[in-house]
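The block underneath contains the structure these notes are about, expressed in structure tokens.
Heads up, one of the protein chains got dropped from this complex, but the rest are sitting where they should.
This part shows chain A:
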Amino acid sequence: MAEVTAAVVPAPSASGRVPGRAGGIGIVVEHHWRWYRRNWRATVVSSVLQPLLFLLAFGVGFGALVSGSGRVEVATGGVGYLVWLAPALLAMSAVQSAAFESTYPVLSGFKWQRVYHAMAAGPLSAAQIGLGHLTWIALKMFASGAVYVIVIAVFGGVTGPGVAVSLVAATFTGTAVAALVMAFAATVENEGSAFTGLFRFVVIPMTLFSGTFFPVDRLPAVVRPLAWVSPLWHGTELARSAALGRWQPLAAAGHVAFLLVLLVIGAVLVARQFRRRLTP
């Protein structure tokens, strides 16, 4: 009799179950963390050394060249060039690593290593796979940013605890950029010119015209609107006002709202593009 019931209603014997929405994202983060634990050495160069070189070249080198002329203090509102530049470099390095981390590694997940496909064979959804990777990029950006803050402090670029808020603002900006770039990378079939084009025509101009090295109001009036649509400019404004304690509530709310809209659009597009690519 026991045999009869067993045959009519076969009990599930598999041990797998469907992780919850956030739990699934956590598992994807865990995968990237396992990878990082083995391979972190290779990433130190891009995440810490490169921003350090920027800091030395511009903050220390260029700063010494222009200091004492009196004109710098007019532009920076009375603080030294390094102190003025440091929070902006924090935001810039977050955006640069966001752009890098969400291009080639994403294409690899779809095409070379195909790790996303491995994940998609289990109970996780395409959205969890994409947003899990985005979460990992955000966490890593925050951690490298924290190291960078320490380096800046060593060179005397930190004047108060406001820099902690700068770090959050920089990570937030980087995450919004990462989400958009990731959604784009998910549509790329061959790296070819897609990513070099992205870096050449979007990322590099953005780092030059977002008020990192000089205030945006020094730009010719015609190109100034470029800064207003640049997420990095909004992030730089937030990071700098936090570090220097120069809050303007209305402007800050506007910057946060702009970045938040980008982040939400980016996250929705990531979920959609990952679903299209992983479950054609």
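Going forward, a residue touches a chain if its C-beta (ideal position, glycine included) is under 8 Å from a C-beta of that chain, and two chains touch if they have at least 3 such contacts; residues count from 1.
Everything that follows uses one rule, which is that contacts and distances are computed from a predicted model.
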{"item": "From \"ABC transporter\", \"Sulfur carrier protein ThiS\", \"Cytochrome c oxidase subunit 3\" or \"Sulfite reductase (NADPH) hemoprotein beta-component\", the hidden chain's UniProt protein name", "value": "\"ABC transporter\""}
{"item": "Residue, one of A:Ser125, A:Ser230 or A:Gln273, that touches the chain absent here", "value": "A:Ser125"}
{"item": "Full-complex contact with the absent chain, from A:Gln113, A:Thr187 or A:Gln248", "value": "A:Gln113"}
{"item": "On chain A, residues whose C-beta touches the chain left out of the figure", "value": "7, 10, 12-19, 23, 27, 30-31, 34-35, 38-39, 113-115, 117-125, 278-280"}
